[in-house]
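This is the structure I want to talk about, given as structure tokens.
A single protein chain has been omitted from the complex, and every remaining protein chain is retained in its original position.
Chain lettering (A and B) follows the sequence in which the chains are written, and residue indices restart at 1 in each chain.
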Amino acid sequence: MAHRLATGGRRIDRSRRLGFSFDGQSLEGVQGDTLASALMANGQVLMGRSFKYHRPRGPVTAGHEEPNALVGLGQGGRFEPNARATTTPLHEGLRAQSQNRWPSLKFDVGAVNAKLSRFLPAGFYYKTFLWPASFWHKVYEPIIRQSAGLGRPPEGSDADRYEHFYHHNDVTIVGGGVAGLARALSEAQDGKRVLLIDQDDRWGGRALTDGMRDGATIDGQSAETWVADAVARLETMENVTLRLNLQGTGVYDHGWMTAYERISDHRPGTEGPRHRLWKIRTGHIVTATGAIERPLAFAGNDLPGVMLASAMRDFLDDFGVAVGSKVVVVTNNDDAYRTALALHEAGVTVRAVVDARTSVTGALPGQVRDAGIEIVTGSGVKATGDQVVRSVELCAIGGDGTSKGRISCDAVAMSGGWSPVPHLWSHCGGKLLWDDARAFFYPDANRPPLGADGGAMVSAEGAAAGDLTLSALTQGPEEAPMRPVWIMPEKAGPELRTKMFLDYQNDVKVSDIQLAAREGFISVEHAKRYTTLGMATDQGKLSNINGLAVLADARGEPIPTVGTTTFRPPFTPISMGSIAGEARGEIFQPLRRTPIHAWHEENGADFEPVGQWRRPYCYLRPGEDRHSAVKREVLNVRSNVGLLDASTLGKIVVKGPDAGKFLDLVYTNMMSTLKVGRCRYGLMCSENGFLIDDGVVARLSEDSYLCHTTTGGADRIHAHLEEFLQTEWWDLQVYTANVTEQWAQIAVVGPNARKVLEKLGGMDLSKDALPFMAWAEGALAGIPARVFRISFSGELSYEVAVPANQGRALWDKLLEAGAEFDIQPYGTEGLHVLRAEKGFIMIGDESDGTVIPQDLGLNWAISKKKDDFIGKRGQERSHMTDPDRWRLVGLETLDGSVLPDGAYVVDEGENANGQRNMQGRVTSTYYSPTLDRGIAMALVRRGPERMGEVLEIPGTDGRSYKARICDPVFYDKEGVRQDV
Amino acid sequence: MLRLHCPNCGVDCDETELSAGGEAHLTRFGPGSEDDDFESYLFMRKNPKGVHFERWRHVMGCGKWFHAARNTVSLRVYGTYPAQVTAPPEALLAEIDAVEPGWRNKEEA
């Protein structure tokens, strides 16, 4: 039985006891424990259930590669599913729950799947659940989904916060073992800015355990002294940054990488972020990420108590925890003998070391023999037990599994050899080589991932590079060659092969890989996808090599021919919260506010997002809904005077000797002929001919223009202008500047507009002094202002632009001056209704990226005199000049009702694909308060030629609407109201 | 996360500071041009698996456009140069010849 030894445990402080609970049971551990070590100290090896067969599982590793010991941690807004018990530091009050079991970890109904496993081989679901067709979604799938999955989902909002951290340097070294420390020292001594990180909470890697056990020396010092000394030296160097608990998670192109820092998981609820995602821009990446031990594929290798040999001695060395009291070690290499020695020295009975090799001669086995421990050579095992391993049966390694005897035990330490950790090397295309003798892939230094300059972007050091001794620097015992063993015993029959687990979490066995190969899924990617090998939360860290070897054997080809699957980031799973970082809630995205925003907020504005801006949709008075508010706002503008915050309107200054010439190329209209002091409505198209923006252009001076764009268009249009200016017509002498946010702009609109502005004083705004489509510069109420006599409503209208910081002041003054007229602000919906009543188009409504100005009857705004403008050639193509194009008209319903938004106009019959023929669509539809009826604009095939025709427009509300084609200008067709 | 040198302001820019502008050195065809030429100008792209001359804008920086020669497979960057030219500089082409022998034939194939 697993237990805590009376002494030992390099990481723990026995004087500090910590209370925690597992599945509701109160337990005690000590400071420095992981959840896994604390549970085993309490005799609890069973920690989870596997994904598919719900088999009982205990930890098989002591680290980040753990596939079995996954638990739910915490509760409420701090609940985390699928946390690895082996890397979860214990803290006072920790609450853990086992997963994927019902009703309890010990008695799991889902374990019936294991009994049925014979009927549930790899890919069984592709071959069944076929009838009746509707049963898959309704019956089978829900059952499978409920049985699958691991932890329970978190609920509600995350109580923690996260942040991103940016770091720039010359060299980033991942892994602070001896290899990483040594490399850091040499890079730092060269004057490089170095970042050295390790996922662990201490430096030194395996040197502190195995190195000390071996009595290895580095530069004549003990491993511990050397590590302490190296860290101390690095700490004094200003060009070195050292960070623990920081895992290198992903390598990306051009020397960019991510790292994941766990800050407060072990002290939930404290100040500061939970996780920090590091974004590192670095000159060179060194992976000193060590190696991972491989399991052996013998029957029963997934029973709780069967564990990697290195993990078993880590639990012993680091936590003073023995996984069992009678242990069998199974191995194909010398390294596992360290575990036998460690256990023996700690007083744990080692029943035997079972070695696949027929001849065992190395120094470590010699020490084991000297300790009186039996070594069984040329043999393998199969393990038996129920919720914990009970015994192993010995068999000849080359045989079919016939039993040669039984050894009872309560733990098995296994070692199939070690594999360098190549993940970070491989993320960006670093290639691997196969070492046949040592049976692992290691980085091919001649084919590294390449950086922007074509040079090596990553290099590997130490064990990660394939040097499995602690480092080239160390002196330790010589190790004899290992013997690759992929199936134990090698001639095992089908019965045994269905019990040899390769991917523990996903329950992929040797028999599954062989089945996949038999069915032709022989590509490594096919086999992986068919069996789910390597797709569990450990991403194949334990299973990939063993699985590949079994596949290669089934194909009768060497392992390197089969190749590996692609290594993808992250190295271990990282929280979504850390990826999202600080950007959540109110600061999810930047919010743009006009200078008048605060007033809107205080006065009932019902906001809508328009890009990153917030614009008032309307202003709700007590008791009003949106509809009545909009109606009031519109009628007030038509009969009186309204106020619109138009600050979001794009404003781009175009200046230079060639400004006019340039604008002639980007607008469909002629802008070079515009007189200083005058305004002109203009259209911009893409090279494809489609309308992309519209707005009023004012000529500020001989060589400068102010181009208004739509609210959403400012940045896009500015970029469009710059693109052509810089990359096509760079001979033109023109500058552009996006001054949108430099100005606040307020539209004063309605029959009383002039009276309100005149009360402010400072400028002559009479019809003669400032006629329609003119602009003037001056001061209103002492505020420097540009006044544009333009109208998007058909009413007498002035748009007043003032420096942004005086926008609110002007707004307040206008409200004050307008009080006697009952001036009222209006929102975007009122703006839309007013323009629709006048038949003015709106970019994004009448245009949608497929509409050309000609469709909208805007031929008058397309200059015939110009040789060229952006879009002119595009508009000459056959489809653009097709007389059958849908063109703009007005629609009035026969009964005065409002047409549904987005509705289509139908035609007789169906097309070749059985779809109802269409001949147009509604682009804008509103209730017009002014006319007290529904009005709409639409694009209809040959529309303007069909005035008076009645069309059928079916709605998704089940009604079919009848509407007559009419002039899109519904109100004041002569345009007298704006020109008074 | 690409990193390109902006030849205008001299800064090594992260990809997040840049916006991509597609294939470089296109000839604009305007009114009166042949259908073929206009279609090519707007839609037909070399889309090579290898050396690509392309346009970028340092949008979160100096705002200027520039050109880059970049490999679309290895992502190696051979160099960047100003936007106001109609062909890559000879020196850069020679450099690419040196590291990617035969790339021009591939392009013409």
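We adopt the following convention: a contact is a pair of C-beta atoms (placed from the backbone, for glycine too) under 8 Å apart; a residue touches a chain by one contact, two chains touch by 3 or more.
Here is the rule we go by: contacts and distances are computed from a predicted model.
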The hidden chain: which UniProt name fits, "MucB/RseB N-terminal domain-containing protein", "Spore gernimation protein", "Acyltransferase family protein" or "Sarcosine oxidase subunit beta"?
"Sarcosine oxidase subunit beta"
Considering the full assembly, with which of the depicted chains is the omitted chain in contact?
A, B
Among A:A111, A:A396 or A:A580, the residue in touch with the chain that has been omitted
A:A580
Consider the whole complex, including the chain that is not shown, and state which of A:T258, A:T594 or A:T893 touches that chain.
A:T258
Taking the full complex into account, find the residue in A:S222, A:Q367 or A:S523 that is in contact with the omitted chain.
A:S523
Could you please point out the subunit B residues that touch the chain left off the display?
1-2, 15-16, 19-20, 22-23, 35-36, 38-40, 42-47, 49, 52, 54, 70, 72-75, 109
In the full complex, which bits of subunit A touch the chain not displayed? Write them out.
51, 78-82, 118-119, 121, 124-131, 133, 136-137, 141-142, 144-146, 148-158, 162, 250, 252-253, 256, 258, 279, 427-429, 494-495, 498, 511, 515, 518-521, 523, 525-526, 529-530, 532, 537, 539, 566, 568-570, 573-577, 579-581, 583-586, 588-589, 591, 608-610, 617, 688-689, 844-845, 848-850, 874, 877-880, 900-904, 906, 911-916, 918, 921, 954-956
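Note that only the chains that are shown with their structure count from here on.
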Residue positions on subunit A within touch of subunit B in the complex are 252-256, 281, 429, 450-454, 687-688, 719, 722-723, 726-728, 730, 867-868, 872-874, 876-877
Residue numbers of subunit B touching subunit A in their complex, please.
1-4, 14, 19, 21, 28-33, 35, 38, 41-42, 55, 57, 59, 63-65, 74-77, 83-84, 99
